[in-house]
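Just dropping this structure here.
All protein chains but one are shown in place.
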Amino acid sequence: MAFDSFSAFITMDGHGPYVWACYAVFFVLMLVMMIGSVRSRTAIIESCRRGYEFQTDKSKVAATSAPSASFERVNVSQD
Amino acid sequence: MNAEARPEVRLASSSVGALAAMKGVFARDMKVAFRQRQDLLNPLLFFIMVVTLFPLGVSPEVSFLREAGAGILWVAALLSVLLSLDHLFRHDFDDGTLEQLVLQPQPLFLLILAKTIAHWMLTGLPLVVLTPVLGVMVHLDGNSIAVLCLTLLIGTPVLSLIGAIGAALTLGLRSAGVLLSLLIIPLYIPVLIFGTGTVAAAAEGAAVGAYLALLGAFLMLALTLAPFAAAAALKISLSNG
Amino acid sequence: MWQFFHKLGSPKWFFGISARFMPWLLAGGVLLLMAGVVWGLAFAPKDYLQGNSYRIIFIHVPTAFMAQSIYIMMASAAVVTLVWRMKLADVFVKAVAPVGLVLTFLALFTGAVWGKPTWGTWWIWDARLTSMLILLFLYGGVIALDRAINDEKSAARAVAVLVLVGVVNIPIIKYSVEWWNTLHQPASFKLTEKPTMPPEMWVPLLLSVLGLYLIFGWLACIRMQTEILSREQRTRWVKEFVMRGRS
Partner (left out) sequence: MRFTHRPDYGALMSEPLLQAVNLQCERDKRILFRELSFSILPGTVTRVEGPNGSGKTTLLRILAGLNDAWTGELKWRGSPVDSQREEFLRNMLYLGHRPGIKPLLTPLENLRALMAGRRQVSDAALRQALQGTGLAGFENVPCRNLSAGQQRRVALARLLIADEPLWLLDEVFTAIDADGVQALEALLLQRAAEGGAVLVTTHHDLDLPGMHKLTLGAGGLSDEC
């Protein structure tokens, strides 16, 4: 141990705030990045799953035909 | 159609050399630019205005201006080149001439080199010509002005060449102008450092030959590599559009 | 050989193999990093010149080292993207660029905070910090370009060109910044130059560098997996993988 006491370890001869701030920011950012990466992975898996389930539901209903354009006037009522 | 009736294929007979093709590209860009002279003046006016901001915004004192003058002029020149880069390929992209450029049976990097040379003649070179006037306005001495002009003469083509890569990469994107600056400014830093450093060395009475040679080396490097990168980038951007 | 190369480029293959490595990468990385940091913070001797503030080195050097090596890795991947059009390579570039950005920022931040007790000022235009700042800009440019292009393939190839242009420039930038630095403030006090660093100092430093390297490996894997999943949503193997937990 390079320090005589725990309080000496914390203050580090007055350099404590600098050292601890660095380590805090480092660990916070690393953690945020790591958790964020895990989360976005779960999120994408979740959204895929929902997509697949939606797909199977849709195919159960009916095989829809491709939409074709009719260019019919849409009646917009004025009153 | 039956096979007997099918005539023989006649392939394209001749082609022109790459140099003639480069001349064609260069001539067209020059012609287009001179049909729109106002656009030629814009980077120059911008250059002058940015330089004017420093005495107004920081200090009109002779000592400050003499010390910072070279840097101010270099930064202003860099920014006005940056400003003009957005147009390097954009109009050609919009009206379809860029497609036809890419489809010429010529090495694309040479055609881009020709376009970049035209761009430099229309922006970089006028800036160099204007520099002595502005140099006097920021109280640089004659020797410094001469060295500054020399560094800009070697440095601005590098700016155009590197800029061509950025312009090609951001072609057809939304907010391409801002993005272009973000991509390109970091790459401009070495040119800026050696450009202003050379003038600073000259002001201290040191020999500047070595520094100018180094700037020349930058130019050679940019001349050999940048057109290839810009050609690759251009193909990617066109493929996207 | 060629077949192996193609297999290496297959996202599906990567997905399987990376899943096996990842727990080890994470566990090893965290263990080594913690060992290095705790040793460095509590047990390594005090520096006779800078006092305890030097203990920032145990995270400053690893982040700075990683920030640079990630860019080099991205450049190698960019070559693979442009030459062989391997899908995995552009997935890699896209996945790790933000990690590089964060680590570069951390290197800058720790450097600046270290500067305060050492030089008495938060920011000094020191050659190292300045080139780190420029590296931060380069990372920012890469990410911005990637975001700006909608089409995945075009984005990957445009980014690859940009990364390569950047990597050609990095030595030039470094050299010019160092030259500029000596021009403006000759013989300044250097941060880390200690040719005779005792083993009690460099061993924990080595540990934390290795640890961060492994954690980066884990981050790269998981982020690449995310990217692969989103790109290959419509393939059968992703569907099987996603629906495995169900039914």
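When the chains are written out, they are named A, B and C in that same order, and each has its own residue count from 1.
The definition used in the following text is that a contact is a pair of C-beta atoms (placed from the backbone, for glycine too) under 8 Å apart; a residue touches a chain by one contact, two chains touch by 3 or more.
None of the values given here were measured: they were computed from a predicted structure.
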Hidden-chain contact residue, picked from the options B:Ala21, B:Leu78, B:Leu127 or B:Leu140: B:Ala21
Residue among B:Arg66, B:Arg90, B:His139 or B:Lys235 that touches the chain left out of view: B:Lys235
Touch list for chain B against the chain that is not drawn: 1, 3, 5-16, 20-21, 23-25, 27-28, 31-32, 35-36, 91, 94-97, 99-107, 111, 235, 238-239
Those residues of chain C which, in the complete complex, touch the missing chain: 150-151, 153-154, 233-236, 239
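Rule of thumb we're sticking to: only the chains that are shown with their structure count from here on.
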Pairwise touch network: line, ring, star, complete, or other: line
B-C or A-C, whichever has more C-beta pairs in contact: A-C
Per-chain Cα centre nearest the global Cα centre, belonging to chain: C
Chain A and chain C, separation of their C-alpha mean positions in angstrom: 21
Shared-contact residues (touching 2 or more other chains) in chain C: none
Chain B partner contacts - residues on chain C that touch it in the complex: 82, 134, 137-138, 140-141, 144-145, 148-149, 151, 154, 157-158, 161-162, 164-166, 168-169, 172-173, 175-177, 179-180, 183
Interfacial residue positions of chain B with respect to chain C in the complex: 162, 165, 169-170, 173-175, 179, 182-183, 185-187, 189-190, 193-194, 197, 200-201, 218, 225, 229, 232-233, 236-237, 239-240
Touch list for chain A against partner chain C, complex: 1-3, 9, 12-16, 18-19, 21-23, 25-26, 29-30, 33-34, 37-38, 40-41, 44-45, 48-49, 51-52
